[in-house]
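Note that one protein chain of the assembly has been removed; the remaining protein chains are unaltered in position.
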Amino acid sequence: MTEALVEMKNISHSFGRAGVLHDVSLTINPGSYTVLLGPSGSGKTTLLSILGGFLVPRKGSVLIRGHNCTMMPPAKRPTTTVFQDYALFPHMSVGNNVGFGLRMKGVVKSERDRLAHEALVIVGLPEAFKKKPHQLSGGQRQRVALARALVVKPAVLLLDEPLGALDLKLRRQMQDELKIIQKQVGTAFVHVTHDQEEAMALADHCVVMNQGRIEDEGTPERVYAKPATRFSATFMGESTIIPGEVTSVTSTAISVNTVFGSFPIIATAEEGAKVTLAIRPEHMRLIRDSRSITFGSAEVTAVVFQGSFKRVVAASKTLSGPTFIAKIPATHEVAVGDTVTPCCHIENLIMLTK
Amino acid sequence: MTEALVEMKNISHSFGRAGVLHDVSLTINPGSYTVLLGPSGSGKTTLLSILGGFLVPRKGSVLIRGHNCTMMPPAKRPTTTVFQDYALFPHMSVGNNVGFGLRMKGVVKSERDRLAHEALVIVGLPEAFKKKPHQLSGGQRQRVALARALVVKPAVLLLDEPLGALDLKLRRQMQDELKIIQKQVGTAFVHVTHDQEEAMALADHCVVMNQGRIEDEGTPERVYAKPATRFSATFMGESTIIPGEVTSVTSTAISVNTVFGSFPIIATAEEGAKVTLAIRPEHMRLIRDSRSITFGSAEVTAVVFQGSFKRVVAASKTLSGPTFIAKIPATHEVAVGDTVTPCCHIENLIMLTK
Amino acid sequence: MRGLMKLFSAIYALAIYGFIFLPVVVLVVFSLQSTAFPIPPFTGPSTRWYEAVMNDPRLTSALFNSLAVAIISSVVAVALGFVSAWGFARFVLPGSAVMRGLITLPLTVSYLIIGMGLLVIFNMIGLPKNLIAAGIGHVVINLPLCFAIIYSQMGDHQINIERAARDLGATEWNVLWLVTLPILWPAIFASLFLSMTFSWDEFVISFLLTRFDTTLPVEIWNLLRSGLNPKTNAVGSLVFAVSVVAAIVLELILLRRRPA
Partner (left out) sequence: MRGLMKLFSAIYALAIYGFIFLPVVVLVVFSLQSTAFPIPPFTGPSTRWYEAVMNDPRLTSALFNSLAVAIISSVVAVALGFVSAWGFARFVLPGSAVMRGLITLPLTVSYLIIGMGLLVIFNMIGLPKNLIAAGIGHVVINLPLCFAIIYSQMGDHQINIERAARDLGATEWNVLWLVTLPILWPAIFASLFLSMTFSWDEFVISFLLTRFDTTLPVEIWNLLRSGLNPKTNAVGSLVFAVSVVAAIVLELILLRRRPA
């Protein structure tokens, strides 16, 4: 096991009386791409600011490469930040913007121009060297900000909603490039976003935050396939949510009782425990086959064509039944008002205990 | 066949010397949801402004319910517009905002309050009646603007990038609501956007625009499944593009020669014609089966996890071969650097002549 | 280190505020002097000199003159400024950037120069020196300011709001009355208040363009010729008090606008 690059231990913080972080611990490995994903107010930006040194936490400590940096100002930390509004120096050329950090370290002009040029090559903008920031588009400014932060070879690069100001198409494109650049330079990136698609696409390690706590963390594949909590099952991708109660427990499986009957699940839980079953939309089907378990019948309330698939929303006809969300092939004919039989394969039931 | 509600005939327009619309004709049916989809500069907003009466076209005519409205000012047209910045009256309560159009028509206060309240119920905001616009969130202001435009019962409601100022999550939610409201009130909506997912989700009739011309129009399902031009194959959803030439023509099929060999296609074309084959990412496979046609071999350059699927980009190893884009199930193991065999079923080849 | 920094900041702030406010504070304090000389020791507080001001018919009539000139000239300046700003925002004229520059240029021209110019013109056309002449002078100096303030509020968003009103069937008159004016109301009110304050405070133009009936600053000037005394301080303090009230009202209007 590699040694941790950053260890944030038991961080708590508050603004005035409102607690924004509650006993959060986070480990970042060298060379990893960590994404902090959460809605606004979840504390993800505060956690990043504490890591960057712009805030001193009320409690807890920040260790970078084993050194305690909790009280260290940003200038002295081996971290650099890419700000959401880019924060480029408007009066300097792109080359001087990128070389600024090296200038502060006393690197001579010719050397820092060379390194700045190299960094601009990495982000794909070498021709902008002599331009001023206001001559660049939003996406280009984003790249310059990235080059400026990379050129000083930080231990950790922090990105605060770096794609938030870009339009959707450019956002998806920059997201692919960010991932490529990160793998190329090998620096650990910590990236804050509220966009779950961005998080899934970028993260090696995805940290789902809500109300100042970490709800779930792990690879995006694991978080998506086996979310730890109900929040992460609905925030990181959608789910159909069916509440239930554990009724019988054997050594290998349990039985969960819901409004649609009992389902056997391979898991461990205490008898009588309240649990939640989640089904991802791509596993929810509207046509049963021999292996399906069914959830009563439902009326289709919306059908949205999405090119490669249709997104179908259906209201259960069972009392206090859930809203079903399914992604089905675009060729499958279904219309608003149709009655369907929602079903899925038993192995696609995800059991959540929180 | 129902009579057309709006007919725009041979519209041309230019700002200064730059032509922005070139001989565009468009028909809008009663009760339909028409989406004008295109990149910025495609002329979609200009076309909407001409329909709304804010611009008089250089050439061509606008007929609404059979009356020529080309020169008619916005106040006299049976159209209302929902502006991108909402353009609510900041000094009036929400109720008075919504009732403004009725006030201009001389409807008495009690009656217009009643109708404004009804319109607010339709958009799901009856409790905001007495509030001021600055007390509302972006999504709520959007609804008020919609109610204000709906309450005067226009023949056509025009929406100018109505969701452009909202964040992604709210955007998808408002998009579903817009569709529901349109079906409920039955008014024809014309909606401008550059977001293809929004267009597919909302449109009954999708109009793809590029450089001042209509590239393709029809139901989103048709435009997606059988795009008319290369532009609409790549702008409305992604495609892998393989250029080719028609080599032999029979009465029922043609043969198209590409760098990957000849493929038989059921279509008509002249021998020697340059054509383009497009394959949608969900039809592109990386594992061949008995019915597959293959496209040489390719090296995977990017794998992006997207929850329910993985998006794989692969560069062809064949000289002047294309970039393959495939959406494959999330469970399928593939990594950057792997060599794969891109393939698809013959019926999923889309032939484009433009 | 941080404490020292704070101490230093506090001292600096105190010095700056003292520097700016000492003159008017001293003026106000010594207007309350009960003896005849505005020098320490402070012998008040006494309202003796304020009574003297109120009993001086020249000063009280000058006060009413000042108010009349301030109100009338400001209303005229705001009305003309609004129409100009509206015109600029609605019609794209050739060279309108230059024209906009020209209209605000007088903001940096000396009142003395404007006063002299007006004096020359009024001499030529035979307009006698009186309060009307001074009022015209105040319109000339305040119109550019009113224009600049109102114009600055007429952005693209405002134009879209007016388009929305027209789209919903409003006539031009309805747009002006129900939409444009109410939305620009804070800017109009602010420029009216600022104009009134400037007119109320203005001395040079009033001095050059009036003769018998005149404004309060000119009367203060006449009093000052006989040297500083608590009576000049008292009337100066009154002028100051009116300005301060106007300025506070103005800042409140501007602050209230924020949330909208």
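As written, the chains take the letters A, B and C, and residue 1 is the first residue of each chain.
In this text, contacts are C-beta pairs under 8 Å (C-beta built on N, C-alpha and C of every residue); 3 or more make two chains touch, one makes a residue touch a chain.
Values in this document were obtained by computation on a predicted structure and should not be read as measured data.
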Open item on the list: In the complete complex, the chain left out here touches which of the visible ones?
Closed with: A, C
Task: Residue touching the undisplayed chain, where the options are C:L67, C:L80, C:I132 or C:L176 - done: C:L80
TODO: Can you work out which residue in C:L27, C:L63, C:L168 or C:A187 touches the chain that's missing from view?
DONE: C:L27
Task: Omitted-chain contact residue, chosen from C:S74, C:T210 or C:T232 - done: C:T232
Task: Hidden-chain contact residue, picked from the options C:L59, C:V78 or C:V140 - done: C:V140
Open item on the list: Suppose we count only contacts with the excluded chain; which residues of chain C make the list?
Closed with: 6, 9, 12-13, 16-17, 19-27, 30, 38-40, 80, 83-84, 87, 91, 99, 101-103, 105-114, 116-121, 123-124, 139-140, 143-144, 194, 197-198, 200-204, 208, 217, 220-221, 224, 228, 232-233, 236, 239-240, 243-244, 246-248, 250-251
- [ ] Can you list, in ascending order, the chain A residues touching the missing chain?
- [x] 52-54, 73-76, 79-81, 83, 85, 87-91, 100-101, 104-105, 132, 134, 148-149, 152
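We adopt the following convention: only the chains that are shown with their structure count from here on.
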Task: Chain centre separation (chain B, chain C; CA means) in Å - done: 55
Task: Intercentroid distance (Cα basis), chain B paired with chain A, Å - done: 28
